[in-house]
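A single protein chain has been omitted; all remaining protein chains appear in their positions.
And then chain A:
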């Protein structure tokens, strides 16, 4: 095998955000004309690594990184994306960065337009040059042809289908003269199957013409189809570097979700004969970024049901939709009664409670005391902690009862605070999360939905929060639906886990199933594995 010259080498890259280590010792090499697939769970450090390569502001502003990046035999250190662009690195982000009211030509050529001198520019400088539309169009068409897609150079971006927007972005990167390395961050996520196919073909073509590509995606099928080598990241490390010819989906998945956690086996309650408490059928939720398309789920009384899946697949939309925070439709039957969707008050009255993943935005009254935070929802929805006068005409806040209940939960959940009068915003993330739980517990719900209960809190608090949930489930017999992107957390806490992919339930498995199995469901590779095993 004749070895192509090396384009990019990363040596010992480390990065931490204020002490929180996200990348530890990353080493890899990339040859000219090679396509490298980069896979890993959310939070594995993929994006951070790419941001370092591209010199993004969030890296330099948080103290830079350690280690060396060697591009074309030269050590480089990009301070801004402009440096990276000048060195021949192009990046296509997950979110489009296009001007919607400009045509594709204008977008492709933006800030690098071909220009003509005119009288005013002679006087006032070159910023007043006129655009040479003909030349611009020629260059844009050149780039589009290089990509090999059918894209009109005159079409305005806002009128394009998503796929074409993506192509416009890639063309823009390609139209740079010295393009050597192209980073594609989940480019196929928004594309239809057909479009994705075209894109993959194009990538191959580009690679053959000598451009190296780093390809980030969650779809392992695509990785297997197009990449030369595959880098699997987990927890800020590169777990394995695999040659495409010598690996299979199973191995990649295993490397991705990998780590085995003790204590799973003890959680084997599987009372399949327990009655159903909630039945969700054909639920759709219009939550931006977490769209739920068609979810059917049956929740058993007294269980802890986990809902997992990768970010953006719709798992967060389920509880948010049921609780009326985002527009939803479908049918939800709770305890034999159909629940009116899009009405938070009725849901709370029926005995549902929800701990939002957006603690600061939805979960807390940051400027109010802990007492208010804990008691407010129960007070408003269930008339608790109120003294009634004149036959209920005046409902007076019962300060004593509020203090009592707050103090009770402060003790029970070990919330660290100076007093129950402290403002919620003064607490740490973990303690704020406990306040959110206390708020839900105060409702004494029959079914509790918790969304990302451990997001952004430290390890100790995580364990306490999960423990509190388990305890509440056992002691009060409350059914719990727990949504989390951390599979291991779900596996240690839940009885059954449903994996959501593309807004639908990809499968429900008991918690003690191996994490690989869940991994297949997450990347939508279940069928592929089965085919391989045939």
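Everything below uses one rule, namely that contacts are C-beta pairs under 8 Å (C-beta built on N, C-alpha and C of every residue); 3 or more make two chains touch, one makes a residue touch a chain; residues count from 1.
Following the convention adopted for this analysis, contacts and distances are computed from a predicted model.
Of the names listed as "Porin", "Formate C-acetyltransferase", "Nitrogenase molybdenum-iron protein beta chain" or "ABC transporter permease", the one that matches the UniProt record for the absent chain is "ABC transporter permease". Interface note: of A:128, A:156, A:366 or A:508, the residue touching the hidden chain in the full complex is A:366.
Checked against the full complex, the candidates A:27, A:62, A:94 or A:380 give a single residue touching the omitted chain, namely A:380.
When the full complex is taken into account, the listed residue touching the unshown chain is A:323, out of A:71, A:147 or A:323.
The chain not shown here touches chain A at positions 323, 325, 343-349, 354, 356, 361-368, 372, 376-377, 379-381, 383, 386, 394-397.
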